[in-house]
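Missing here is one protein chain; the remaining ones are kept as they sit in the complex.
And now, subunit A:
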């Protein structure tokens, strides 16, 4: 192949065939363009307030780009890296050094929060308890809250995640396949915020304490191609980690992902077009509140009625939507049951209680976006910022297994949830149920775990 000059600077030799639009450009022009496009997204959507404290729950690329743009545009953002450690042996270990290096290179503080710290259960322990099938449900539900809880621990009201356009497109197709219009309508929002049902508590150390129930989420790389993120990482010598879930057999998300990959091969632009269609269709969803998306100032903010409801945004948990699991086979079975019931005029008899569906079907696990918030476990128990710890325990009374053992009775009393929009009565997290999904899952885990449970380390 003859050397092509870069289509942008016309001087350097083109080294890159841009995945987004097949233009041939040189590496410096590519990285500059990548950053400029990220800045454009951020500015066009008013993602940040000047001086805002922002936790980066994401990859080396997002952290690096935000750090660069923050300085370049003088946004005065107070950036902190936030990592979640699910506690999967071998999964995080190899990336630990990279994350630490990333934090050191960028000179950004790093906070690692482990599932064990937050929930009393690492994913390895969950897998040891319930087996490989279905554990993604736990991972997703736990992750959804973990970022918010971690952010609150850092007193940060805004978490940015590394969702890229491939992820968002995948979510659009997945929600079409699952027939989930509400999620379709929310999935393309660049900002999701969970309105707090909890009144802001008093000042803490002169600052307003951030409640984990009111953490804003945004996706600054929502219009960036996954392949370009990889390229950017390569040329900037940043680490990039695959976001493939360890336990990811065929499921709605897997099916959607395969479609996206095939679409990309046929017409690379179609990834962006799926997102565009998703945004347009969101406006056609009956009762949609996103009618002014992109037009008015906060039009692209999806208000989330219930925090439980918003896991689609977090990726992994989306399979555990209130109306079913992520397994196509499970859903097929349920739909056929409904069809038969409808034919017999007995539809109500087979519709499963929501709680039961969550707790038992669990779905087939699927890919989930981890966004490289990688960490070791156990190294951070003492890192809770001073002064916040006590306040947080009051605000986040999530029970660990130890606490649960000493109070089994109330748990049983709470086992009849009533439908309402409010807070989880255990932990205060926004939930349409009396007890939120995380607490329900924990209940199940804690009940099943033998009292002698010292099998920490996931021995099986």
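The rule we apply is simple: a residue touches a chain if its C-beta (ideal position, glycine included) is under 8 Å from a C-beta of that chain, and two chains touch if they have at least 3 such contacts; residues count from 1.
The criterion applied here is as follows: contacts and distances are computed from a predicted model.
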_Chain left out of the displayed complex - its UniProt protein name, from "18S rRNA (guanine-N(7))-methyltransferase", "Cytoplasmic tRNA 2-thiolation protein 2", "Guanosine nucleotide diphosphate dissociation inhibitor" or "RBR-type E3 ubiquitin transferase"_ = "Cytoplasmic tRNA 2-thiolation protein 2"
_Among A:32, A:130, A:230 or A:263, exactly one should touch the missing chain; which is it?_
A:263
_One chain isn't shown here. Among A:108, A:230, A:328 or A:341, which residue touches it?_
A:328
*In the full complex, which bits of subunit A touch the chain not displayed? Write them out.*
21, 172-173, 176-181, 255, 259, 262-263, 265-267, 269-270, 272-274, 276-281, 283-286, 294-295, 328-329, 331-332, 335-336, 339
